[in-house]
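One protein chain is absent from this view; the other protein chains keep their places.
A and B label the chains in the order they appear, each numbered from 1.
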């Protein structure tokens, strides 16, 4: 059925009227702080204890807006008789925010997590020179860095946690594998008291599986080990 | 002496209304338009929801330098805003808001003709501005203004004539006095045509081709600045007030209402006019600008036949009920 003539006009009127009754989307910024997204790129904070003056950030910066000065200091050897070691000491770390384009490459490349995004954005100046934030100011920004937001549900695990969990699981599996073996052959063998010894644990299952001689052959070894342990 | 005082008082009241109502309409437009677009609109001037925004605008305009272009026709250029604004002040004198002689600036025998005639004169100001600015955009704006006026004056007159036929008088208070509730469906087509044609005559969006900012900057007002520009803007908003008042008086029964007719009639008039002003703003926000040929086509092929049909209907009904 063809639409009624003028129905488009009425629809247009309805749209504007409906919008009028809805909530506005205006941000009343100076009166009310905006709700910023997590990981908002406001300003860059420096955690200088982590900085090794590797200069990666300054080199990767597309705008060349990071200035780093440093000198080397020698540190006495840790152990007597050892070699003296040298260490970079940071003299100046400055970011010129009048040049910065907020790409975040410096933060990505920093291998020691010394640079962080902070959501603070109200640092306009009347003099462009004041937009070059020196070390102390960058450090001040550091205290405004929020805790990293929680991962999305169903997201991939962080690598560190994944690695730690993997090794933990391995250990747990090993422990589980050993305890039945110790419980199984132990009574069949000599019934030595040292079946819980950690030494043979890892290769215990492998030996049990690969040895065609069966538990009879394994028995003495385990018993021997057990006796050794008992001896010790 | 008492008469003189009375006249002076009436003139003063009309003048105050002339200065305040357009500002109220303008402020409403700011706010309504903003909310229809999901914004808040002015919030700062005056403290409470930006109520003084237009006052601040006026102060700003008054501070600006008054510039007349070197190539312009100086006298006409300077005279144009007054020619554009004054007619609306005069029209406001004749619009009755309530029953009796106390609620109208001046009772005129041929009120409808006075109102339409003087409103037509207001467009002369735009024409003068468009020609005297020595600017091709202004000239184009002036041309479009003239073409639009010629196209839309006719349906306006015809529909007003329809109401005058129905009421048997051309006096504005007389028309409202003769109003019955069933005139509403009877004259509805005429009312819509009158309102639309009036919008077009005021060059309000969607009929703002003469000032289409995206193609001819600001039409006839391109070269204006400061107070004279403000006067043109004031003329536009005063025009809205006048148009809404007239539509109320002619087609919506003015001070007649379902209740509270005694003493509170003027509230009805103002209420109806306010609703119409809201519709004016609503239309502005909703519809895109009509192209020049669409403008002309709308008038000559739709509004004028409709108004002629309305006159025929009015005549037939008038003869039948007699």
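In this text, a contact is a pair of C-beta atoms (placed from the backbone, for glycine too) under 8 Å apart; a residue touches a chain by one contact, two chains touch by 3 or more.
In this section, contacts and distances are computed from a predicted model.
Student: With one chain of the assembly withheld, which option in "NADH-quinone oxidoreductase subunit J", "Germination protein", "Phosphoribosylformylglycinamidine synthase subunit PurL" or "ABC transporter permease" matches that chain's UniProt protein name?
Tutor: Protein name of the absent chain (UniProt record): "NADH-quinone oxidoreductase subunit J".
Student: Counting the whole assembly, list the visible chains that the omitted chain makes contact with.
Tutor: Contacts of the unshown chain, counting the full complex: B.
Student: Looking at B:14, B:95, B:128 or B:290, which makes contact with the chain not pictured?
Tutor: Answering carefully, the residue with contact to the hidden chain is B:128.
Student: Looking at the whole complex, which of B:146, B:196, B:216 or B:252 touches the chain that is not displayed?
Tutor: Candidates B:146, B:196, B:216 or B:252; residue touching the omitted chain: B:146.
Student: Among B:18, B:88, B:114 or B:282, which one touches the chain that has been omitted from the display?
Tutor: Of the candidates B:18, B:88, B:114 or B:282, B:114 is in touch with the missing chain.
Student: On subunit B, what residues meet the omitted chain?
Tutor: 71-73, 76, 108-110, 113-114, 116-118, 120-121, 123-124, 127-128, 130-132, 134, 139, 142-143, 146-147, 149-150, 153, 157, 169-171
Please note the rule applied: only the chains that are shown with their structure count from here on.
Student: Using mean C-alpha positions as chain centres, tell me how far subunit A is from subunit B in Å, no decimals.
Tutor: Distance between chain centres, rounded to whole Å: 67 Å.
Student: Which bits of subunit B are touching subunit A when the two form their complex?
Tutor: Residues of subunit B touching subunit A: 32, 34-40, 43, 282-283, 285-287.
Student: Hey, which residues of subunit A end up touching subunit B in the complex?
Tutor: Residue positions touching the partner: 9, 12-13, 15-17, 19-20, 22, 24-26, 28.
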